[in-house]
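Complex shown without one protein chain; remaining protein chains in place.
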Amino acid sequence: MSETTEHRSNYFMVFGILVAALAISLALAAVSTGPIVVAAIFAIATVKAYLVLTHFIHLNVEPRFIKVLVIGLLAVLTVLYIGLVPDIVWVFGRMEGA
Amino acid sequence: MLDFLPENISSFGGEIDGVITYIWRIILAWLVATEAVLVYLLVRYRRREGRRAAWLPATTWRAKAWILVPAVFVTICDIGIEARSAPVWDEVKLELPEPDLLIRVTGRQFVWTFTYAGPDGELDTADDFEAITDLYVPRDRVVRFQLESADVLHSFWVPVLRLKQDAVPGRSIPGWFEATADGRYEIACAELCGASHTAMRGRLTVQPPEIFDAWSSTMAEQQSL
Amino acid sequence: MSHGEPESFVRKYIFSVDHKVIAKQYMITGLFMALLGGFLAYALRSQLAWPGDSIVGLGVIAPHAYNSVVTLHGTIMVFWVAMPILVAGFGNLLVPLMVGAEDMAFPRLNMLSYWVFFLSTIVIIASFFVPGGAAGGGWTAYPPLSGTVHASGVNWGMNLWILAVALEFVAFLIGGINIITTGINMRVPGMSMWDLPLFVWEELIASIVFLLAVGPLIAGAVMLLLDRSFGTGFYAPSAGGDPLLFQHLFWFFGHPEVYVLLLPALGIMGEVLCAFSRKTIFGYRTIVWSVISAGLLSFVVWAHHQFVSGLDPRLAFPFSVTTILISVPFAVHLFAFIATLYKASIRFTVAMAFTLAMIALFMIGGVTGVINGSAAADIFIHDTYFVVAHFHYTLVPIVFFATFSGIYFWYPKLFGRLMNEGLGWVHFAGTFFFFNLTFIPQFALGLMGHHRRIANPQIFEFLRDGQGLQVLSTIGVIGLLAAQVPFVYNFFASMVRGKPAGRNPWEATTLEWATASPPPHGNFDEPQTAYRGPYVYSPPGEGPDWIPQFEPPAEALEPDTAISETAS
Partner (left out) sequence: MTNSAIIEQPMETATELPNSRMAIWWFLASEVAIFGGLIVAYVLVRLHHPEWGEYASHTINAAGAINTMVLLTSSLAVVLAHQAVEEGKLEKASKLLLTTVAFGLVFLAIKAYEYTHELHAGFTPVTNLFWSFYYLMTGLHGLHVVGGMIAMIAVSRSVRRGEHSARVECVGMYWHLVDIVWIFLFPLLYLAS
């Protein structure tokens, strides 16, 4: 516990960044809906999630195996995604209208 | 054991049987060897008065080699198996040859319907004709099929052709075969599709091309009336 | 956590928070469901051998009823027998004892987990009796057949099936988190991760794999339920959905799931093997790493169940490669077990016999998996009885042989007594013989092209020659059921008549043998410490042929008995 206290982040600063990031993505969305903007919006969302994860859920002070767990989990979901792209997005033998 | 395989009448069936035989031999060799070692150790090292077991925690690589070296051989066998089988998959499912005949195979609870492209060689035109349950094909000709389903999943299963492919609603899955022997054979549905899944049976009739052509023109005429 | 014995009957035996009581609850529920699953197996086998005849104990099975029988047989055996006995039952009994904890990390959550599971059991049994009959879409529940009422005619049976499976998942998620936390966090002083008994390792990895794999299927099952009940179209092509999506989500869970069952079984075998060969495990760290890599690999092989399902044919190659490569970690694992027997001093007990038979038989299941794993061969093999034989040669050794081994071995820790060895040998001989009689013929049937889930093979000409094999297989299952009679008797009778066991009847080394049989509430008389690795059998030099993990080092210099390298 004491360790957590020592490593405590400046929550208000993190919060400020999060709000700023939200503002940026809203501004971007208002400007355009092109693929680059969408990609940027998701990049920002990822950064936000990362900030919440490290500073609010305190991943930054957890032992290594918790970090391994988080990375492993994301890897598993990525594998699921990649494995499904050919079948669900491209669809082999797709019929009209499906 | 492999004698149980049914007769093969397709051009690629021999390849598939070949893959099965090849893998079968490798795994049988490993199986027999491993089981033999197991049984030997059991008999050899059964409990005897005054004999103490050895201390072999295998903490060194030298000791671990006893299991890791065989594992390397397993890996080599694995690579061999995949190298033997991948090209066959490509031949059967990936590289479709130019067709002589085009058919749409439709599965629906609980019948197989076969739509022939007719003289113009194209589906969904006026000269298409249909056959229900009975599939007629010419011998030694490349038959291309488009596999579709009207309701749930089915699986087009022709043991003698070594052919199996699921029919998925919303998709039209291409495939092919070439039958090499005349005769009457069975078609089954290998994917659970409801109450009468068992009874979803079809027939495959392979004929000499001349007879097939005659049959096909009669059908085309009859159904276009 | 209170340390005193709970007083009332209800707190002690029904709503107990004691991990040992919960373990027994899981096991006995599981064994009861095994009787049900076994009865369904007998019913479907009788139908296959003598189609249309009235089946003793059930009557005539209509074709759609056959589908329900197969579906419920598979579902019950996997989710209500294998999971509760192997993962939850043995996990609950052994993980706290082996790490020297006084209970699970969260005893009340543990109780909750069992009761959620119990509820799911009631739901699945109830699903037999609703109008329209029980679910008949196979244990894989592929839509659209399972996604609409009109496709199968089954209405509430299928809804209850989904509900029951979902409840079951929740129960095992809670239980799994508990087991993981206990195994990692509650280790006694002196016990590093590399001093954990193999069973704890395998149980941990199994729980982690389950936890990571099941999420997408839970999402998928909710979507399936919505499709059924509200007419959404997640899996309906006409609405833009995709039936293959469910298959992927199912097998993304389904394949790791089979290893979730396998790993605890291998763990049980590891313990039994060392204790009765009086020899330390061969290559402890190598085994742990092989299990970890198998766990990782299990996430990238799932589509081998879908080679001919309409999968993009280009995907067959990568999935076929990973599938075949997964034979390597399991080869390492099994070879290490076999190497453990080298220069051993083997005591043949019933528990040991089941473990050895499990090694021998699982190998058959494993290598035939490699034939299925070749995409080209699978075009013919898929959905035939060859696959059925493959997975019964893996699952039955796991679910019955390893379980029996574990029950004969840890019976003292369950009930304080020993089971009768004579009856045990009868049980073993019968199970071994009739198991092979049941499933060897199915390999042959599969090669003939006999496809799965058909109620009457005789309507196919190409299967008529196989009728003799069908009958043989059915005689096998009748024998198999009969062979369980001595076990059931032995199991219950030994509770009162068995020889009192004492703390450590097998002269074994891990921490569960440090305490009384059965262990009291709170497990250990005094706090334990681990002084060495888990399998110090026959250490170099003279002296007794085992030094338990919990025994303080003697004055004299102890021989060097590290079983896992300190640096690796």
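Every chain is named by a letter (A, B and C) in the order it is written, and numbering of its residues begins at 1.
Note that in this section a residue touches a chain if its C-beta (ideal position, glycine included) is under 8 Å from a C-beta of that chain, and two chains touch if they have at least 3 such contacts.
Values in this document were obtained by computation on a predicted structure and should not be read as measured data.
Taking every chain of the complex into account, the omitted one touches A, C.
Only one residue in the set C:Ile177, C:Leu296, C:Ile459 or C:Ala516 touches the chain that does not appear here, and it is C:Ile177.
From the options C:Leu249, C:Leu325 or C:Ile563, the residue with contact to the unseen chain in the full assembly is C:Leu249. Interface residues of chain A facing the missing partner chain: 1-5, 8, 11-12, 15, 18-19, 22, 25-26, 29, 33, 38, 41-42, 45, 48-49, 52-53, 55-58, 62-63, 65-66, 69-70, 73, 76-77, 80-81, 84-85, 88-91. Listed for chain C, the residues touching the missing chain in the whole complex are 105-106, 173, 176-178, 180-181, 184-187, 191, 211-220, 222-223, 226, 230-234, 239-242, 245, 249.
What we mean here is this: only the chains that are shown with their structure count from here on.
With each centre defined as the average position of its C-alpha atoms, the distance from chain B to chain C rounds to 30 Å.
Computed centre separation for the pair chain A/chain B is 43 angstrom, with centres defined by C-alpha atoms. Averaging C-alpha coordinates per chain places the centre of chain A 36 Å away from that of chain C. Contact with two or more other chains is made by residues 237-238, 242, 244, 310, 313-314 of chain C. Residue numbers of chain B whose C-beta contacts span two or more other chains: 168, 170-171, 173. Chain contact summary for the complex, chain C toward chain A: residues 212-213, 216, 237-238, 240, 242, 244-245, 248, 252, 299-300, 302-303, 310-315.
Touching chain C in their complex are the following residues of chain B: 1-2, 4-6, 15-17, 19-20, 23-24, 27-28, 30-31, 34-35, 37-38, 41-42, 45-48, 51-59, 63-64, 66-68, 70-71, 74-75, 78, 81-82, 85-86, 88-89, 92-94, 109, 151-153, 155, 157, 159-160, 162-171, 173, 185-186, 188-199, 201. Interface residues of chain A facing chain C in the complex, by the touch rule stated above, are 72-73, 76, 79-80, 83-84, 86-88, 90-93, 95, 98.
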